[in-house]
Each structure stands twice: as C-alpha cells, then as structure tokens.
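Mind looking over this structure? Questions follow.
The complex is shown incomplete by one protein chain, all other protein chains being positioned as in the whole.
Letters A and B mark the chains in the order given here, with residues in each chain numbered from 1 onward.
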Amino acid sequence: MTLLKTLAPAAALIALPTLGLAQDEGPVAGVNASTDTVFILNSLLFLVGGFLVFWMAAGFTMLEAGLVRTKNTTMQLTKNMGLFSIAAIAYYLVGYNLMYPLGDWSVGSDETGGYLGILFSTAKLEAVGIAADAADDYGYASTGSDFFFQLMFCATTASIVSGTLAERIKLWPFLIFVVVLTAFIYPIQASWKWGGGFLDSQWGFLDFAGSTVVHSVGGWAALMGAIILGPRIGKYAKDGKVNPILGANLPLATLGTFILWLGWFGFNGGSQLAMGTVGDVADVSRIFANTNTAAAGGAIAALILTQVMYGKVDLTMVLNGALAGLVSITAEPLTPTLGAATLIGAVGGVIVVLTVPLLDKLKIDDVVGAIPVHLFAGIWGTMAVLLTNSDATFMGQLVPIIIVGAFVVVVSAIVWFILKVTMGIRVSEEHEVTGLDTAELGMEAYPEFAKG
Amino acid sequence: MTLLKTLAPAAALIALPTLGLAQDEGPVAGVNASTDTVFILNSLLFLVGGFLVFWMAAGFTMLEAGLVRTKNTTMQLTKNMGLFSIAAIAYYLVGYNLMYPLGDWSVGSDETGGYLGILFSTAKLEAVGIAADAADDYGYASTGSDFFFQLMFCATTASIVSGTLAERIKLWPFLIFVVVLTAFIYPIQASWKWGGGFLDSQWGFLDFAGSTVVHSVGGWAALMGAIILGPRIGKYAKDGKVNPILGANLPLATLGTFILWLGWFGFNGGSQLAMGTVGDVADVSRIFANTNTAAAGGAIAALILTQVMYGKVDLTMVLNGALAGLVSITAEPLTPTLGAATLIGAVGGVIVVLTVPLLDKLKIDDVVGAIPVHLFAGIWGTMAVLLTNSDATFMGQLVPIIIVGAFVVVVSAIVWFILKVTMGIRVSEEHEVTGLDTAELGMEAYPEFAKG
Partner (left out) sequence: MTLLKTLAPAAALIALPTLGLAQDEGPVAGVNASTDTVFILNSLLFLVGGFLVFWMAAGFTMLEAGLVRTKNTTMQLTKNMGLFSIAAIAYYLVGYNLMYPLGDWSVGSDETGGYLGILFSTAKLEAVGIAADAADDYGYASTGSDFFFQLMFCATTASIVSGTLAERIKLWPFLIFVVVLTAFIYPIQASWKWGGGFLDSQWGFLDFAGSTVVHSVGGWAALMGAIILGPRIGKYAKDGKVNPILGANLPLATLGTFILWLGWFGFNGGSQLAMGTVGDVADVSRIFANTNTAAAGGAIAALILTQVMYGKVDLTMVLNGALAGLVSITAEPLTPTLGAATLIGAVGGVIVVLTVPLLDKLKIDDVVGAIPVHLFAGIWGTMAVLLTNSDATFMGQLVPIIIVGAFVVVVSAIVWFILKVTMGIRVSEEHEVTGLDTAELGMEAYPEFAKG
C-alpha cells in the first residue's frame, strides 16, 4: 500500500510526455534539446548561414560593378554571375568530395576508388524524407545543409579574384581559371585544414572561418593573376606617377559593402558549425557581435586615418576598411572580447589604407583593393588569433599561412601562365581602351547615360 | 525490498525532466523534437521562407527597373511598389480564404456562409499569446506564419506580369488587373492544387513550389496582357526587323537577379512546409542545394549558348537563364539529385535563349523576358517532374498545366479586354514616346543624368 502510493505520482509523470496533453502544466520535456532538435538546429544554422554567404556573391558583384568604369561594367557583372555558377557546379562535381574525405583520398581507399574515384565521385545529398537514424550524420546535421554552406565558401574565394583582375582580363580564360580554382585549388588546400588534413592535425592551425583558407587563397590567386596580367593601360605613367582610375558608381560599391557585411554574419556565425546547445548558440551570438564590431573598427580606422593622412575622408577606403575588419576577425571571431575584436578589425582597416599605395608602388594593379583586404588583412587576422586564443601557436599560424600561400602562388601562377600562352588572358589594347562591354560583349551597362 | 531497489533509479529518471536541473549530465530530453518545438520550427520555416520570398518583390523591381529605359523607370518602380501592396491587401481581404477552404467554398458550407461568405470573410490570425492547445493547427504551425508565407507567393505572381507589360501600360488599369489577379485569379486556381482541389485529388498533379501554380500563371496573364496591349512603339519595324530596346541599368538588373536567386531559397525551401523532423530539415537542405545548382545550370547554359550562337555572351540572357533555371526546378526541387537539378535548370536556360527570339517573331513584346522565364520554363519544369519523381504521371502533369493555362488565359483576357474598352490600358502615343515618367508621373528616375 505504501509502495503504491509512492509510485502513483511517478506513473503520472511518466505518462505525460507520451500522452502529449499537458501543455500548460509546467515543463515536461527535458533540459537538453532532443537529438532531433539538435540535428534540425544545426542544419538550420547551415541553411541560414549558407544563404547569407550566397548573398555575398551579390555583394562582391555590386562592389566590383561600382568600382570599375562604366565601359567595363557589363563584363564585370557577367564574370561574377558566371563565376558563382561555375563554382556551384565545379564544387559539386569535384570540389566537395576532394575537400572532405581527405583521409580516404590520401590512401586511395577502396570505397572511393582512390584518387580517380574521388575525382569522379560527385557530392551526394541524403535521400528524400530520410528517417532520422538513416541520416548520414544523425546527431549532427544534414549533408545537404553542410554541402550548401561549404559551397558558398568555395564561391567566395572565386569572387575575390574577379575584382582585382577587372577591366582587362578576357572572360573565358578567367572563367576557366575559376573552374580550376573551385574544383581543385580551393578544395585541396581547404582539406588540409577543414578536411582534417595536416595543417589541422600536425600544425594545430587555427582558422575559424577562413582568413587564410578562404580570403588569403583568393588574394594569392588574385595577386598572381595581377602580376601575370599586368596593370591597366594608363594606370601607371612612365614617370612613376599613379593615375587614379575612379569607380563609376559609388552607391553600388557601398551597397556591395553592406551586402558583404550582412553576409559575413553567416560566414563567421555559420562557421561555429552548430547551434543545438546553449554553448553553441551563445558562441554564435558572440561571433555575430564580434564580426559586427570588427567591421565597424575597420571602417572607423580608415575614416580617421584617411582624414589624418590626406586631409579628407576617402569613401572607398572606408568601404575597404570595413571589409578588411571583417577579413581580420574571420580567423578567430569567437574568442576575442568586443574590445579586442574592434581593435583587430581596426588594424585591418589601417593595413588597407597603408598597403593600397604600396601595391601601386609595385605597379600591381588591383582594381578594387582585394589584395590588401583579403590577403594582407587575411594574414593579419590569422596571426591575430594568437592575441586571444591560447591554443594558437606562432609557428602553428605562420607556417600554414606560408604553406597555403606557396601552394596557391605556384599552382595559380602555373594556371595563369598556361592560359596566357595558350588562349591569352588579356584583351587587345584596342578593346581595353574602347571598353570590354562594347568590344567583347556588345552590350553597355548604362547605354542611355551620357559620358561626362 | 527488492522491488524498491529496482524502482529507485527509475524514479530518479522520472524526476529529472520535471526538476530541470541536469544540464550537463547526459541527454535527458527524448529523441524526437517536442510537439511545441515542431510547431515553432515549422512556423519559423514559414517566417524565414516568407521574408525571403518578400525579398523577391525587390528583386523583380530591380530587374525590371534595370531592363526598362530611363524614361519609364519611375513608372516601373511605382508599379512594383503598388502591386506588392495591393497583393498584400487583396490576398488578405479575399484571396487567402478563397484559396484554402476550397471544400467549404465548393459546397457553400454553413459555417462560412457559402460563396458570398467566403468573399466577405477575411484572413484571420490566431489570437495574441495563444495557448498551445488553442492554436488553430497545433501540431503543425501558426496560422499567421502560413498566411505570411502564402501571401508572398500570390504577390510573386503579380510581379511577373509587370515586367512584360512595362513601358506602355497605364498605371491604374495595371493595378486594377493586379487586384483581380491577386484576389481571384491566383487564389482560385491555386486552390485547385494547394487548397486540396481537383488538380490535387483527381489528377495527382505535382507542383512542389509552383512552376505552374505561380510562375506559369504570372506568365499566362502577362502573355494575354502583351497580346492585347501590343508591342512598344518602334520595337518591330514594318520590314519585320526587330529593334532591340536596351535596358538602361544592367547592374540593377543583375542585382535583381541575385535578389531573386536568394529569395528562391525561401520560395522552394519554404514549400517543404515543415522542418520539425530530421526528414523534413534534410529535405529542406536538399531543396536549397538543388535550387542553387539549377540556377547555376541555367546561367551556364545561357552563357555557353549565347557564346556559341552569337559569338559573344549576352548578360541579360545569362540573368534570365539563371531565373529560368530557378523556375524549372520549382515544380520539383526535392527529388532530383544535384546532377539532375543542374540539368533541369540548364534546359531552362536553353529554353530562354531559344524562345526570346521566338516571341519577337510573333511580335509579342515582353520587355524583360518574363514569358520565356516564367511560362515556358515553368511548363518545362512542371513536365520535368516526371524525370525524377515516380509519383508523377504524364497526363497528371500535362492536363493541369492546360487547365490552369486555359483558366488564366480566358479570365485574364476578359479582364484585360474590359479594362481596354472601359478605361483604356495603353498610354497615348505621345506619352509613350516622351516616356511615362515625365508624361504620366511628372517625376524622372534619374533627373540629373544626361541622356547619351
């Protein structure tokens, strides 16, 4: 009797969740999120993060379309629409599998058929309406959401290159380079860190969302392209004078910067790779806040520095300052305090203001400033991990930067060179002067607007 | 005694969820998401999907503003701002209830007061701070989120029409047509499939996110408008020559395409209508990935095809190719593999490149190419369901396409015709030549920029 009395309330408690009837009678479910809920929330982070990073493709397009001259705008739009589409397909066909199953790839496992097997195995999504326990990675997130998210990082790398090489590179050689970059160069080096490769396992390299893995890679590829391609006609006078070539539409460039800033919440926040626990979502929140303040720091630094150095604020530097702040915080958006993140971003802004003229001295013509923003600030950001994350080591950061840089420099130089000697990468002088839009595409971006 | 020992741990387990104290002591909650969590996650999908589809209204606006001439740009902006606002109100006042309770509507149920009752019953949201078991659809999602999501689809249909008829249609007749389209034409035919009507129940029609229900409907309405309205002055010369009329601002058109691409993740992904289980969120992920690759396929197909056919890439075709890829995958974004989705999208891109000249041969003047993109690729996409979804039947796809087409053609032709004979739908020849902005609105879109 006594025993039965003791058990009665317990039985009632047990029954409740099963009956599903006790909505307003206090908490019934447990404390942790359920296994399914964690899976859903992690996948949701990838989907929302992924569409935000997708949006960055539009940001790069607007930024670049605003910073080139009107006579080359249609071409720049075409390149950006093309490069994203190519990245989407190349990463699906080759890149994704090349990037992730590095273990298998290295040993040429039977399952995948070795090197060639990987090359010919395309990304595969989970089956439709999959049962939970049949999910590829039950307990974590859906494969489709992961693929969607990672694809956008690969495409970002290609977006970085297009801005630097604007106004003089031919369309098709550029697009072929994008194929190689997104199918091979990006995925192979990304596997070294994010695919569990040697930069991760042997060097303890820390690069949270890709200051090195994404941004510096785009920057190095752009740098080699810029060197091999040469500067635009008229940019550098024989007497050493630099002739500024003005962007034709600054509202577009500003819009592009805002788009990139917005997309970066997905870029860095999504790189937490999980939000199914209290700790994970609090980390994603930290990352959002730090990413924002780093961008603000970069913009303010450029605002003040251009005022001090030149006596007037330079909007394009402010825009690139914000972007450099974003790149700088990308290697470690989690561990800094808001103050540290602001300063890390501010240093990025300073780097841009100081190195844009430096590139010009070297006669490396970077139309939109992508090399200072993505390469120089990317290196800074990667080293800055040392300031706030005690797991980072100096050599563990520096050596991978060099390894990745050397790999991308060598391979992309080879690819650019092959393209140069085979099909040629530069439009004719006449076409460059006329403008790529009329000469190569027969379509002006602003056909009704008179030239000033 | 033995019994008590056995029960002791059980009692402890029972107690934990109730006490809510065991955060770090292993999983406590169950495997499935709780009933409330499912409700929240499904509603969240509608909200996020809905704001992404809202964003498509901006995408259409930018696309169209970029593809018309400067002299008609203010008018195009005004039409788009107006049509979305009208759709929002008309769908709330009439459309939503007309679309969903089809059963009731058909039989004229007492509850709703029959046909007239439906017409005068407006959409109603759930009460504020509703208790879970009082929710309209507890176990699924909030009514408000569903209304918000569905409203955006209705508005999309109207956005499709405005592009085709640009540069010559009067503002008010166009807006009146939008009232009819969004209050009656769209909801009635949508109820046949999505309201559980005969296309769904009798024909087994499959149209996941609306290649037919949304895109072809907009396309048919645009087609009838274009025929009844006639082409722009100067578009078709008497000798049969087609005079291309160039879009004035291609960066805007490209921005619009990127906005639409982004919004389409909500359009197709949200149409899964649920993400509260592992299977559902994995499906949403598949849809995101497939939607993206179909757009890429369409863009690349148009890129290559215009190069091959015309010896140079045509940016506006690439933009429309991406959009056609998106329309093509909309009828079935779930079942295809990534490869199939890419190809389905690519065929959409090919269709656009081949049919834009066809319309010109028929002297049907479609300013932005909306008919090839939304109608032709919409039909293709609807038939392409047969390729990857074994539940689809040939007649089950074809006949609904025809039924919906016939309905929209007849009703919209009648409405356009009535508008033509009563208030007139076309601006005067003088106003058309001057431009609608100055002549009809007295406000230029770019008042300071000189004409080239």
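Keep this in mind: a contact is a pair of C-beta atoms (placed from the backbone, for glycine too) under 8 Å apart; a residue touches a chain by one contact, two chains touch by 3 or more.
For clarity, every value in this text was computed on a predicted model and none was experimentally measured.
Visitor: Pick out which of A:G234, A:G339, A:P357 or A:G442 touches the chain that's been left out of the picture.
Guide: Answer from the full complex: A:G339 touches the omitted chain.
Visitor: One chain isn't shown here. Among A:S211, A:N249, A:T355 or A:S412, which residue touches it?
Guide: Of all options in A:S211, A:N249, A:T355 or A:S412, contact with the hidden chain holds for A:N249.
Visitor: Tell me which residue among B:T73, B:S191, B:S216 or B:T254 touches the hidden chain in the full complex.
Guide: Counting the whole complex, the residue in contact with the absent chain is B:T73.
Visitor: For the chain left out of this view, which of B:L98, B:A123, B:A183 or B:L199 touches it?
Guide: B:A123
Visitor: Considering the entire assembly, which residues of subunit B contact the chain that has been omitted?
Guide: 3, 7, 10, 13-14, 17, 20, 23-24, 26-37, 39-40, 43-44, 46-48, 50-51, 54-55, 57-58, 61-62, 65-66, 73-74, 77-78, 80-82, 84-86, 88-89, 92, 122-126, 128-132, 135, 138, 142-145, 147-148, 151, 171-172, 249, 252, 255, 278, 440-452
Visitor: Touching the absent chain: which residues on subunit A qualify?
Guide: Within subunit A, the residues that touch the unshown chain are 3-4, 7, 10-11, 14-18, 20-23, 27-37, 41, 44, 48, 52, 69-70, 131-133, 246-251, 254-255, 257-259, 261-262, 265, 269, 275-286, 288-290, 292-293, 295-297, 299-300, 303, 307, 312-316, 318-319, 322, 334-335, 337-339, 342, 446, 449-452.
We take it that only the chains that are shown with their structure count from here on.
Visitor: Report the inter-centroid distance (CA atoms only) between subunit A and subunit B in whole Å.
Guide: Centres of subunit A and subunit B (C-alpha means) sit 29 Å apart.
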